[in-house]
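Worksheet for the structure shown next.
One protein chain omitted, others in place.
Chains here go by letter, A and B, matching the order in which they are written, and residues are numbered from 1 within each.
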Amino acid sequence: MPEEPIDRIVERMLEGDDLSRRTFLRRLGTAGFAVSGAATLLAACGGAEGGGDEDRDVDVTHPKVPIRNWTFSNWPLYIDPAVIKDFDRRFGARTKYIQDINDNQEFFGKVRQQLQRNQPIGRDLVVLTDYMAARWVRGDYVEPIDKRNVPNVRNLQDNLRSPKFDPERNFTLPWQSGMTGIGYNRKRTGREIRSVDDLFDPRFKGRVTMLEDPHDSAGLVLWSQGVRPEEASIDQVLAAIDKIDEENRKGQIRRFTGNDYTQDLTQGNSWIATVYSGDVFQLREDNPDIEFVIPEEGGVIWTDNMMIPERAAHPYAAETMMNYVYDPKVAAKIAAYVNYVTPVKGVQEELAKSDPELARETLIFPDAATRRKLSPYPDLDAEDERRMIEAMARVTGA
Amino acid sequence: MARRRLVPYALLAPGLAWLLLFFAVPLATQVYVSLQTGSIEEGYEFAWNWSTYETAVTEYREQFLRSLGYAGTATVLALVIAFPLAYFVAFRAGRWRNLLLLLIALPLFTNFLMRTVAWQTILTDDGFVVDTLRALGLLGDDGRLLATRTAVVAGLTYNFLPFMALPLYASLERIDRGLIEAATDLYAGRVAAFRRVTLPLAMPGILAGCLLTFIPAAGDYVNATLLGSSRTVMVGNVIQSKFLDITDYPVAAALSFVLTLGVLAIVIAALRAVGTRSLSEAAAR
Partner (left out) sequence: MIERLRGPLLALWSAAVLAYLFVPVAIVVLFSFNDNRGRFNFVWQGFTLEHWRHPFDVPDLGPSLVTSLEVAAVAVAGSLVLGTLIALALVRHRFVGRTATNVFVFMPLATPEVVLGASLLGLFITMGVTTGLATIAIAHVMFCISFVVVTVAARLEGMDPHLEEAAADLGADGPTAFRKVTLPLIAPGLAAAGLLSFVISIDDFVITQFNAGQELTFPLFIFGATRQGVPPQVNVLVTMLLLGALVAMFANLAVQRRRSVADR
C-alpha cells in the first residue's frame, strides 16, 4: 500500500479522523524528527556545532496549519508595515514583527547560546546577511525550507540561485540585496568623488566615516588594492585592514559606524562615508547635497537572507511569509518602501505601472554594467573570518 | 530571648538571598567562564586558562587606563562644578531649596540615552557651541568636539553630575550652622572656617558623590559610543563588544573581572577611610 502523503493525513486529522493520528506520527518519526533527534544528541554531548551537514536530510515537510501567532525578526525599516497588515488580513494571522536585528554579530550573540543548546529562540523567521547565514547553515541552526510551501521561489533571480553556502537554497532565501558604496556631501567635498582612495584624501582628514563591519570596509579597500573581494585571501583582507588602521591612526577617519553614519552625514559632521545604497533616498531627503557612488574600482553587494531558526514553532507560517513576499506585486511594494535591491523577478515591470521613475532607479535595479563592478563579501572559512573580525575590532578600538 | 536575636537574620534573608542568587552567583560564574578556552564554533571548556587575564591586562591596558582616566577626570570636574551649587542650595537657598533640588534631579528623569543624543545635537560641528569655541580661539578652525575625548568626558560629567550634587547637598545640609559660626569666631576668616570645619564635615558627601560618579563612569560605554571615536574606546565598550558581538566569552569575562576588582579596591579603600555609616548618613535627604 503506497504511503499516504502527509498533508492528506493532516487534512483528515483536522476533519476529526482519529485513526490517522498513528499514521501521522509514524510518518513524522521516520522523516525530519529523526534528524533533529540525532542533532540534539550530538549537541548535548559536546556543545559543539555541526552535525554533518552533507548528510543532512533536507527533505522536510511542514504541514499546513492555520497561521495564528508567529514571530518574524528583521532589521529596522526593512519592510512596508502595510505588507504585514495585508499578510495578516489575508491569512487571518497575528504576526509579531520585531525589528530587533541591528547587527549580525550582535544578534547572533543574543541567541547563540540557545542555538547551541538546541533550544528554540522564540522566532520563526530571521533575516541575516550572507556571512552570518552561512555560519548558521554550517552550524545546523536552521530548519530546512519545505519548498512545497514556497512555490514562488521560482521568482528568485537567477544570479542568486546558488550561493556557495547554500547551493540549492534549502535553508535560506534572499530578502533584499544592497550595495555598499560611498556617500558624500557634494558641497563640502567641493568635487565629485569617484574612487575608494578619495576616502583617504588628506583634504578630508577627520571628515571620513567608515563602516565598522570589516566585510564592508575591507571589501571596498580590497578593490582599491586591486583585489576582487570575493576572491580575496585572508592575508589580502588583513592587508586591507592594515591600510584602514594606518589611515585611522593618522586621524583621517573620524569614527567607525554601524548604520548610524547617516547622522554625521546629514548634520555635516562627516563629508564622505561608506554607506548602504538603501539609505541614500532618505539621506537625500534630509540633505539634497548628498550623493552616492559606486567607486570606479568596484563596490560591494551583499544579500540579507530569510531563514527559519531550528526548533521554530511555526515553520509553516514562516514559509507562507516567504512565499508571500516573493509575489512580484508584494515585492514591488517592499522595494518602493525600503529602496534596496529586490531578489524577486518581475518587480521592475510591476513597479513601472505605479511609479515609473522609481522603476528606472539604478540603486534599486542595478544594470548589468553596475553589477559587473559589484562583488560579494570576501568568502572566508570560520577561522579566517574570526581573524578578520578580530583584526578589525583592534582597529576600531574594541 | 533567642528569637529576638534571629530577627535581623529573618529580615535580611529574602533580600540577601535575591542578591546572592542574582548578583553573587553570576559573578562567580564569570570567573569560571574567564578560565575557559575555546570559541563559539568549537564550544568552551574549563581549562584553568589564565592567559585570558594576561590578554586582558596587556592588550587592553590602554582602554583600562583610559577608562580610569576619563572617569577620574569626570569625577573631579563634577566635584568642582557641583560643590558650589550644593553649597548654595544648602546654605543660601532658603525656601527655594526643594525647587532647586528638583531642578538638579531633573536630568535623571529624562532617559539617559536621549540626554546623550541631545549632546550629539548640541556639540555638532556646525552648531552654536563649536562655532563659539572657534570664534574664541579655543578650537582650531578645523576643530571639533564630537568624536573626541573631550566630548566623552563632557558627556560623562554631565550625566553623573546629579549623582555628585545630591550627596554633597545632603552632607552639607546636615552640618550644624552653629559649628560654622563658632569657627568664624575662632578663626581669622570665612575661608579658614570653610577649610577647617565645613569641608571635613562634608567629607562623607564628597566621598559618596565621588563614588557614585566614578564607579558607573569607569564602566560606561554609551557615552563613548555616541560621542566618541575609535580613539576613545573604553573598557566597557570592549567588554560589550567581546561579549555580545565577538562572543569571546573567556576574555570578556576576564576583562570584566579585572575591572570589577579595580573598582572594588577603590571603593573599599574609600569606605574604610570614612566608614560605611557616614555613607548612609550622607544619602539622607
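Rule of thumb we're sticking to: a residue touches a chain if its C-beta (ideal position, glycine included) is under 8 Å from a C-beta of that chain, and two chains touch if they have at least 3 such contacts.
Note that the coordinates shown come from a computational prediction; the quantities given were computed from them, not determined experimentally.
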One chain is left out of this view; which of A:77, A:156, A:239 or A:352 touches it in the full complex? A:77
Residue of A:262, A:348 or A:375 in touch with the missing chain, whole complex considered: A:262
Contacts of subunit B with the absent chain, listed as residue ranges: 5, 7-9, 11-12, 14-16, 18-19, 22-27, 29-30, 33, 81-82, 84-85, 87-89, 92, 98, 100, 102-115, 117-122, 124, 158, 161-162, 170, 190, 211-212, 215-216, 218-222, 226, 236, 239-240, 243-244, 249, 252-253, 256-257, 259-260, 263-264, 267-268, 271, 276-277, 279-285
What subunit A residues would touch the chain not displayed? 71, 76-77, 81, 97-100, 102, 110, 113-114, 117, 119, 121-123, 258-260, 262-263, 266-267, 282-283, 285-286
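To be clear about the criterion, only the chains that are shown with their structure count from here on.
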Taking each chain's centre as the mean of its CA atoms, how far is subunit A from subunit B in angstrom? 39
Of all residues in subunit B, which touch subunit A in the complex? 39-44, 63, 120, 124-126, 142, 144, 146-147, 228-233, 237-238, 240-247
Inside the complex, what are the residues of subunit A that reach subunit B? 46-49, 103, 105-106, 108-110, 112, 116, 139, 205-206, 248, 253-256, 263, 267-269, 382, 386, 389-390, 393, 395-398
